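Excluded from the complex is one protein chain; the other protein chains are retained at their positions.
By letter and in written order, the chains are A and B; residue numbering begins at 1 in each of them.
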Amino acid sequence: MTELICITCPKGCHLTVDEENGFAVTGNACPRGEAYGKNELQHPVRVVTSTVRLTGGAAPRLPVKTDKPLPKDKVFDCMALLDAVVAAAPVKVGDVLLANICGTDVNIVATKNA
Amino acid sequence: MYDITIIGCGVIGASLAYRLSRYDLRVLVLERENDVAMGTTKANSAIVHAGYDPMNGTLMAKLNVRGSEMMEGLCKDLDVHYQRSGSLVIAFSKQELLTLQEMYENGKRNGVPGLKLLSAEQTHAMEPNLADTVRGALYAPSAAIIDPWGLCIAEAETAVKNGVELRLRTAVTGIEQQAGHVLLHTSTGDVQTRFAVNCTGTHAHELAEMAGGEGWEAKPTRGEYYLLDKSSGDLVKHVIFQCPSSVGKGVLVSPTVHGNLIVGPNAADADDADDKRTTAPGLHEVQTVARRSVPTIDIRQCIRTFAGVRAITNRPDFIIEPDDVCPGLLHLAGIKSPGLSAAPAIAEYAEKLLGQMGVCYVEKPDFDGTRRVTRFKHLSGEEKAKLVAENPLYGRVICRCETITEGEIVDAIHSPIPPCSIDGVKRRAGAGMGRCQGGFCGPRVMEILARELKTDQMDILQDQDGTFLITGQTKMGGAKA
Partner (left out) sequence: MKYDLVVIGGGPAGLAAAHAAWEDGCKSICILERDKELGGILNQCIHNGFGLHFFKEELTGPEYAGRFIEMLRSTGVEVKTDAMVLDVTHDKQVHVVSAASGYEVLDAQSVVLAMGCRERTRGAIAIPGTRPAGVFTAGAAQRYLNIEGYMVGKRVVILGSGDIGLIMARRMTLEGAKVLACVELMPYSGGLTRNIVQCLNDFDIPLYLSHTITDIQGRDRVERVTVSQIDNKRQPIPGTEMVFDCDTVLLSVGLIPENELSRATGLEMDARTNGPVVYENMETSIPGVFACGNVVHVHDLVDFVTAESQRAGHAAAAYCAGQVAASTVIKPISAGNGVGYTVPQHIRMDAVTDAVSLFFRVRAVYRDAKIVITDETGAQIAAFAREHLAPGEMESIKLPRVLLDKVQGALTVSIEEGK
């Protein structure tokens, strides 16, 4: 049995996950909590939000995110990739700046128009 | 060869530079920091004392009363915030009422105008927020509140505008009396000057020792303060003192010219001349003592705490005299309270002494001793409209708390002594002085400084050299590895 705090939404449900019983989750208020509890102990993932360099825009940086959660152990690899990205205005929210990062189907997308 | 070299550009050095700039002389000002007004001038009570306090017959008494007389006109000429608020020294006991009586007599002898002893009733009528325990007060209508760094900057700027040379980031490392002149070794090269003036505040004894004499003993004393938000600014209308003790004038409560309330200082031994730390016990003491005067002070309204160092020495009076070993060096030292109040008079007196030492004064025909500053928030609606129409930069408010526009910040950056730091801009234009303490406008002021000075934002400092803000850039590709 492992106790976890759900991070899927700001509510922060206190979950209990039973590893012996197929990672059964209790304490969740919604199905997303159940999915989080199961995942977190087997293959934890995180959405990464950061910035990339921007040229030709009003600001020197453009905010970005992973369009899906990324395996937690790849977060710093993702940051290293972002270090070298230079976006050029015009950019629209949702534009893919880097596809299939770290050997996954996760993309880096813009979160702001510039 | 310079005629006169002023060492140190706090309010004393700047006052002298301003005074001397009207004459046909080669005057040099040396300042070790990256800006003027960096020592005690930027961290004090911001009061022009009336002059009842210093013992009759001392230089302090004479120069305080004279300085207080000169200050209003000076601030008018230089467009410096000054407000003749008047002051009250309050008494809580019979004993203290006697002290007030003595101060009243002493003040009369010093020539302080308008002094009045007030009953408890009269005192409370003037200041309803004073404690019920107040039994009377000494009222000095000539006391005032002032912007001390504003005065220093205005004087230094106007001196520079009139031909005085200012060298920043220049520390004096040695002094030698030579035949007919003084040789100064500095961090930026030697300087030959007929006369030198020591205006180095809490460091003045170091210069006297460099010259080879005994000097005096420095006893730097820290004073800690609270600065409260404008919402507390009208808690009192006058400068409120308690009866003085052996360590100083005690904790005061006063409005500031910027509309805040200042509370402090205590008197704690400083480790050295630059020891400007605050401590929990020190601040607690200030708070506790101040509440005796004004019980309703709400310390939660504090927007900044700070400490200043007073140039106290083992000699009770100001030390204004030529050096024993190096006769071309004039000391303006031991300038503790009421040093700010006396500053213009100290400069006037120093001018006279330098004359006695051999300086000839010939007035320059083109001297302009005035200065004007645009302050957007003090203009009427019509004036604001006209100003913004002429220059749209005045229509962009950068500091929200104090309503300071980009136009005013750009004016400050292109003034005769351009600031290189965010606090330098703050002391000139007022951006960042308010309740958010530069949280919102700091990054924008940095951007404007970098743009106007044609430098990188990474080089912009918070204040003195070494106070860097940015440690690097993000997302610089492989370059970082």
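Just so we're on the same page, contacts are C-beta pairs under 8 Å (C-beta built on N, C-alpha and C of every residue); 3 or more make two chains touch, one makes a residue touch a chain.
Model, not experiment: these values are computed from the prediction.
Asker: Considering the whole complex, which of B:Leu97, B:Leu117 or B:Leu469 touches the chain not shown?
Answerer: Only one listed residue reaches the unshown chain, and that is B:Leu469.
Asker: Have a look at B:Ile303, B:Met357 or B:Leu453 and name the one touching the chain we're not showing.
Answerer: From the options B:Ile303, B:Met357 or B:Leu453, the contact with the absent chain belongs to B:Ile303.
Asker: Identify the residues of chain B touching the omitted chain, counting contacts across the whole complex.
Answerer: Touching the missing chain: residues 226-227, 231, 274, 276-280, 282-283, 299-300, 302-306, 377, 381, 384-385, 388-389, 392-393, 395-397, 400-401, 403, 405-406, 435-440, 442-443, 447, 457-458, 461-475, 480.
Asker: Considering the whole complex, not just the chains shown, which residues of chain A touch the missing one?
Answerer: Interface residues of chain A facing the absent chain: 5-12, 14, 46-51, 53, 58-61, 63, 65, 72, 75-76, 79, 93, 111-113.
Keep this in mind: only the chains that are shown with their structure count from here on.
Asker: Centroid from C-alpha atoms only, then distance chain A to chain B, rounded to Å. What do you get?
Answerer: 53
Asker: Under the stated contact criterion, what part of chain B meets chain A in this complex?
Answerer: 474-478, 480
Asker: Spell out the part of chain A that touches chain B in their complex, as residue ranges.
Answerer: That would be residues 51-53, 61, 82-86 of chain A.
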